[in-house]
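Just passing along the structure, written as structure tokens.
Only one protein chain is missing; all other protein chains are in place.
Residue numbering begins at 1 within each chain, and the chains themselves are lettered A, B and C in the order written.
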Amino acid sequence: MDDQISVRIEVPAEMILLRPLDHFVRIFLGQLPEFSSRDDLINDLELAFDEAFTNIQRHAYTSEKKGPVSIEIKVGSGSLEFKFEDRGQSFDPSSVQAPNLDKPSEGGLGIWLIRQVMDEYLYHSEADGRNVLRLIKHFPRGAGNSP
Amino acid sequence: MDDQISVRIEVPAEMILLRPLDHFVRIFLGQLPEFSSRDDLINDLELAFDEAFTNIQRHAYTSEKKGPVSIEIKVGSGSLEFKFEDRGQSFDPSSVQAPNLDKPSEGGLGIWLIRQVMDEYLYHSEADGRNVLRLIKHFPRGAGNSP
Amino acid sequence: MEIQERDGITIITTDERLDAVVAPQLKDAVNKLAERSETKLVIDLEKTRFIDSSGCGALVASLRALIKSNGDMKIANPSPQAKTLFQLTRLHRVFEIFDDLEGAVESFTAS
Partner (left out) sequence: MEIQERDGITIITTDERLDAVVAPQLKDAVNKLAERSETKLVIDLEKTRFIDSSGCGALVASLRALIKSNGDMKIANPSPQAKTLFQLTRLHRVFEIFDDLEGAVESFTAS
């Protein structure tokens, strides 16, 4: 993991940050050789990132004034990780029911979508009040060249 | 300064981060009511940000492997600040000569351009090796409405 | 987001992104349109590169509101990302989706 590149971003979990962050992720990943001409993969990763941030904005911080979210993006030679830390309401992802796709509803797709496009959805809460969400995607080395 | 919004970003000072960061800044500022329909102002701010990051990438870290840069973007009710911290080579901005615009050359425009579009260019080095660059722009409250 | 009328059909052209930022706006606009019964609406995604679950939710809510007042909704011009998302969520079986705007508009006048 010598050629790992890592980025840390701390923002308030406000809706106004969603688009700047999504664009950052998309343009950053789009420049990595691993993802060149892999628009489908970048779309998936942007979606997972977008859903995770939106959930923290909406569910971890329910009051008007939003708390902070700390984001880490790590790209290694064979995998990518988005790590989100918030200090809001925690929850138990295993208790969230999968959506019934035969009865489309207005919500309840976020976590399910993240799990569809990422390989791992790992969530835990620390004693100091931090909730840590890690989304991981594995890809073959040189995925960009052999789609 | 109650409605201040602040963002922190830590990245390696690599060229691959320039575009993701520039886009983040552009889209973030573009959504703030202060800058709505002020493309000229956003262009100026993107340019200042771009030049400051490029200078750190190029001059503060001269070796192949780049060190870290920590960026803070703060928007208050009447001003905006970009703060950059690097741990590389320091320099004395007051010793940098203004470019001779009658003899166009390939370089030497960066700091001058930043000073043209921002109100303040403040640079100092800390004892612990951090070099701190603060770029400040003042704008009238509600600038967006009365261009 | 732009709204226009053409021969009794309303066309909403969404922006580059149909995400949590604009989903409430879309729902509000369609709820207003649905006050009139039998509203025929086309959502033109031509400019929309990216849709998330909030965007999908707004589309589901929009269709539902229109059907309640005997209207209907068609979708035109999905991007590759939108197509993938509609397939994944099986919303392609819920929405009537057309590759171009004309097809969506004509499907109303034909019926």
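General remarks:
Assume a contact is a pair of C-beta atoms (placed from the backbone, for glycine too) under 8 Å apart; a residue touches a chain by one contact, two chains touch by 3 or more.
Because the structure is predicted, anything quoted here is derived from the model rather than measured.
Judged over the whole assembly, touch between the missing chain and the shown ones holds for B. In the complete assembly, the contact with the undisplayed chain comes from B:L109, out of B:I5, B:L32, B:L109 or B:I136. Summary of contacts with the chain left out: across B:I5, B:L32 or B:L47, the touching residue is B:L47. Although one chain is not displayed, its contacts with chain B can still be listed: residues 15, 18-19, 22, 39-40, 43, 46-47, 50-51, 54, 57-58, 101-102, 104-107, 109-110, 113, 116.
In this section, only the chains that are shown with their structure count from here on.
One finds 27 Å separating the Cα centroids of chain A and chain C. If you average the Cα atoms of chain B and of chain C, the two centres end up 41 Å apart. Shared interface positions of chain B, defined as residues touching 2 or more other chains, are absent. Among the residues of chain C, none is found touching two or more other chains.
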